[in-house]
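The complex appears here without one of its protein chains, the remainder shown in place.
Chain nomenclature is as follows: A and B, assigned in order of appearance, with residue numbering initiated at 1 for each chain independently.
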Amino acid sequence: MNVSVDYIAIFIQFLVGFGFVATTMVATHYLGPKRKTADKLASFECGIDSQGNARLPFSIKYFLTAILFVMFDVEVIFMYPWAVNFKELGSTGFIEMLLFIGTLLIGFAYIIKRGALKWE
Amino acid sequence: MENSIQSVPQNWYLLLSTFMFCIGVMGVLLRRNAIIILMCIELMLNAVNLLLVSYSSYAGNAEGQVFVFFIMVVAAAEVAVGLALLVSIYRNVASTDIDILNRMKW
Partner (left out) sequence: MNTLIYTACLGLFGLLAEIFNLRKYLIPILVLGLAVIFSLNLQTWNNPQTHFNGMLSDSNFSTAFSGLALFIMLIILILSGDFYTSTDDEKHISDYMAILMFTLCGALMMFSFSNMAMLFLGIETLSISLYVMAGSRRFEVKSNEAGFKYFLMGSFASAFLLFGIALVFGVTGTFSIDGIGNYMRMHADKLDPLFIVGMLLMIFAMLFKVSAAPFHFWAPDVYEGAPSLITALMSTLVKIAAFAAFYRLLSTCFVFALGKAEIVLTVSCAATLLVGNLVALVQDNFKRLLAYSGISHAGYMLLAIISLQGRTDSALFLYSVGYAVASLAAFAIAITVFKATGTESISGFNGLAKKNPLLAASLTMAMLSLAGIPPFAGFFGKYFIFSEAFRNGWQNMVFVAIISSIIGVFYYMKVIVAMYSKPANEFEIKPTFAYQMVIAVCLIISIVLGLYPGVFTKLL
């Protein structure tokens, strides 16, 4: 397989991707009418006047949920190798996996008990 | 496409991951924003992951890829703890600049 030929497709994709963005940005810049007023320069928020700064501290609930998602999401990667070798590992593998999931479940029950997932 | 990893010479992987690792190191040492420092640490870990996967593929030895799983899980745990600590700092001092972390010296 010829490496330089293989990469041409990627190169074309880059070109098209950047080209499209650049062309549309330049085109809109020249094509659109320019009538600037204070109202038009203000950031648009569903027709309502925007209030305050966008960089406000957000609710801690989002953060907690996101972190917990990351934690439990990553554990899934240990299941892929097990799933691929499910037949070969047999019942021993199954019991070991149950132990692993059981440990995770204790953690999950702990989180629920602590109220980390309560939204109010 | 079994050999798609090996279509690139081994040394290039080493170079790429060394560069990525060095970018991460410089980021940790030079940047002042704690979140960017966290990202740089992740970059360092991912450089290691890339290196391990390439070595593992070239040696025909799956051990390296299993190690990558461990690194990914540990990295997730680290980030969770790091961000949680950062949030509690932010709540107390309302900033994520690490220059404020100088209450203790000598």
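Note that in this section a residue touches a chain if its C-beta (ideal position, glycine included) is under 8 Å from a C-beta of that chain, and two chains touch if they have at least 3 such contacts.
Bear in mind the structure is a predicted one, so any value in this text is a computation, not a measurement.
Enquirer: Which of A:15, A:66 or A:109 sits in contact with the chain that's absent?
Expert: A:109
Enquirer: Residue-wise, where is chain A in contact with the chain that is not depicted?
Expert: Missing-chain contacts on chain A: residues 103, 106-107, 109-110, 113-114.
Enquirer: Using the document's contact rule, name the residues of chain B that touch the chain not shown here.
Expert: Here the touching residues of chain B are 14, 17, 21, 24, 28, 34, 37, 41, 44-45, 47-48, 51-52, 55-56, 59, 61, 63-64, 66-67, 70-71, 74, 77-78, 81-82, 84-86, 88-89, 92-93, 98, 101, 103-106.
Simple rule for what comes next: only the chains that are shown with their structure count from here on.
Enquirer: How many angstrom lie between the CA centroids of chain A and chain B, rounded to a whole number?
Expert: Their C-alpha centroids are separated by 18 Å.
Enquirer: Provide the residue numbers of chain B that touch chain A in the complex, in ascending order.
Expert: Within the complex, chain B contacts chain A at residues 7, 66, 69, 72-73, 76-77, 79-80, 83-84, 87, 90, 94.
Enquirer: Across the complex, what residues on chain A touch chain B?
Expert: 1, 3, 57, 60, 63, 67, 70-71, 73-75, 77-78, 81
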